[in-house]
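A single protein chain has been removed from this complex, and every other one stays in its place.
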Amino acid sequence: MPAEYSLAELAEICGAQLRGDARVRVHAVATLEHAGPGSIAFLSNPHYKRFLGSTRASAVILAPGDADACPVPALTVQNPYLAYARVAALLMPVAPARSGQDADARVHPGAKIAGDAWVAPGAVIEEAAVIESGAAVGPNCVVMRAACVGEHTRLVANVTLAERVRIGKRGLIHAGAVIGADGFGIARDGERWVKVPQLGSVIVGDDVEIGANTTIDRGALEDTVIGNGVKLDNQIQIGHNVHIGEHTAIAGCVAIAGSAHIGKRCMIGGAAGIVGHIEIADDVTITAMTLVSRSINEPGVYSGSAPMDRAAQWRKNSVRIRQLDELARRLEHLERKMKD
Amino acid sequence: MPAEYSLAELAEICGAQLRGDARVRVHAVATLEHAGPGSIAFLSNPHYKRFLGSTRASAVILAPGDADACPVPALTVQNPYLAYARVAALLMPVAPARSGQDADARVHPGAKIAGDAWVAPGAVIEEAAVIESGAAVGPNCVVMRAACVGEHTRLVANVTLAERVRIGKRGLIHAGAVIGADGFGIARDGERWVKVPQLGSVIVGDDVEIGANTTIDRGALEDTVIGNGVKLDNQIQIGHNVHIGEHTAIAGCVAIAGSAHIGKRCMIGGAAGIVGHIEIADDVTITAMTLVSRSINEPGVYSGSAPMDRAAQWRKNSVRIRQLDELARRLEHLERKMKD
Partner (left out) sequence: MPAEYSLAELAEICGAQLRGDARVRVHAVATLEHAGPGSIAFLSNPHYKRFLGSTRASAVILAPGDADACPVPALTVQNPYLAYARVAALLMPVAPARSGQDADARVHPGAKIAGDAWVAPGAVIEEAAVIESGAAVGPNCVVMRAACVGEHTRLVANVTLAERVRIGKRGLIHAGAVIGADGFGIARDGERWVKVPQLGSVIVGDDVEIGANTTIDRGALEDTVIGNGVKLDNQIQIGHNVHIGEHTAIAGCVAIAGSAHIGKRCMIGGAAGIVGHIEIADDVTITAMTLVSRSINEPGVYSGSAPMDRAAQWRKNSVRIRQLDELARRLEHLERKMKD
């Protein structure tokens, strides 16, 4: 059920400067390229500036420096993407959560479900689990014994929360995520492996989003901890006893090994890997597909992915990488020779 | 229920040349190495040619150049693997889909299920969802509000289709796949992140196969689009607003960031990564574990994965990679010196 706002109202809500007719009303958001009358677009990534001049949006949210090029009314702000996020949430409000327990939900009598929480068909809630006020457990989710879903947190569908896992408030856990499976703890006994019991749990803070099919393992002895405001994309693997600091954002397919401690406000690029038992400082950025193989003590941007090339050229360079130490020695030899 | 065919029949169906007794009948497919009487094998990968001479298959599908080495009747074709695929489908037909709704399916009265579609036990079909003719929704799948499963498409088990996602005809979606979770859209607000509503959907074409635990995110404003005939292996992550051209095949564990546009007939190797907002031309091949960090405008094969070595040797070379720019400068210095 979209709402409708005037530009004057939106400017005030976003703290934006308004250029153009304050009475223009919008009821939808759209891209610059495909917007039509009644919708508001935004310009944030310069890649899309080429669509600004010909946009048919009724208004555009953009940075002050781009306003002169805008053919329609504009809301100018320092961070157009953030202002857009707020406008989009206003114009396209999420449907209010239902409350109650579906007749096809399987709720253990020893679970504690808030009266205004929702448990969907096929969801299984085990003994001593707690579903707090306004929370929603989607279809075919499993909330195991003594796990807790905080206020206004939503498990979308087919999510698994293992025993004693605790999710904070206002969380959003996408389909297929598994929180609290056993960490990968095995001890060698001759040629065999003996399982090390995984006795800790997972504590997820408030305002955390967890992507589809992401997995977060329970701690071995103490807990795996995900700080407030952390945002996790899809298919991330987080090992046992990892700590992730507040407001860190992690892109898809990142693999984090056990007992790594990651700071606050970090940004980890897609498919990066982080080895176990290391520390990453606050405000570190890791680029895509980098293997973080040692602790990082200072903020900054870190990289380490092989460059791409035509395969024929890559094969030649690749052979040379395997000779690199020898090449360097030969260079040193030459340098010494030249000196003499 | 396997069928039985004569070699004459199979030769005609595959457009193959027949060498040997046309009346020989086969009722099963098998590998060269382990085939027995009554089964037909194939030779495509030269790796397995060593098993040809001693095969006990009743017949073999192979390329004309290999026919002389074949001790049993042969069907010769240019593409033995393709001919094998057809013969296997004939001899080992898929069991016909059931129709109806299991008593333990949870179908919203506002969903629209074709009379000859199948909804398995534990499947949840929400309001306004559409299950077209001949489609099958497997056990414990979730089809959310207004999602659509096209004719003769099968969701195997534990699959999640989010709101408004559309899957075309003759699709096959393996267990644990999640289509239509929110894209990873977040806007920075000081040290916090604000969620950017993900308002688009996912449109999947006809004849698409999607592997187990693969995730495809819904678009931010417009749709994520998977073209006709695309084949996706397991555990692939496809970000919001990605477009994948027709007949592109992607191997397992590939990570594709938001708004990447991939051409037609591409082949992406396992665990490759593709950064966001780039374009890949038609007919591009990417080898395994390559990070595609910029657009590719021409067809061809592209690579970029570090070579493997003994760890002791790799450590030495790895140190040198981090000195490489300095080494190159020293080489240039030497070159200038030599010139003088």
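The chains carry the letters A and B, assigned in the order they are written, with residues numbered from 1 in each.
Keep in mind that, in the parts below, a residue touches a chain if its C-beta (ideal position, glycine included) is under 8 Å from a C-beta of that chain, and two chains touch if they have at least 3 such contacts.
Since the model is a prediction, treat every value here as computed from it, not as a measurement.
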Q) In the full complex, which of A:134, A:239 or A:263 touches the chain missing from this view? A) A:239
Q | Touching the absent chain when the full complex is considered, from A:15, A:36, A:93 or A:307 | A | A:307
Q: Identify the residue among B:73, B:139 or B:180 that touches the chain left out of the display.
A: B:139
Q. Which residue from A:44, A:79 or A:213 sits in contact with the chain not drawn here?
A. A:213
Q: Since one chain isn't shown, list which residues of chain B touch it in the complete complex.
A: 29-31, 34, 45, 47, 79, 81-82, 84-86, 88-89, 92, 94, 102, 104, 120-122, 138-140, 156-158, 172, 174-176, 207, 209, 211-213, 229, 231, 233-235, 246-247, 249, 251-253, 264-265, 270-271, 288-289, 305-312, 314-315, 318-319, 321-325, 327-328, 331, 334-335, 338
Q: Pick out the residues on chain A that sit against the missing chain.
A: 106, 122, 124, 126, 140, 142, 144, 158, 160, 162, 176, 178, 181-182, 184-189, 191-197, 199, 213, 215, 217, 221-222, 235, 237, 239, 253, 255, 257, 271, 273, 275, 277, 285, 287, 290-294, 300-307, 309, 313, 316-317, 319-321, 323-324, 327, 330-331, 334, 337-338
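One rule holds in what follows: only the chains that are shown with their structure count from here on.
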**Q.** Between chain A and chain B, centroid-to-centroid distance (C-alpha), Å
**A.** 25
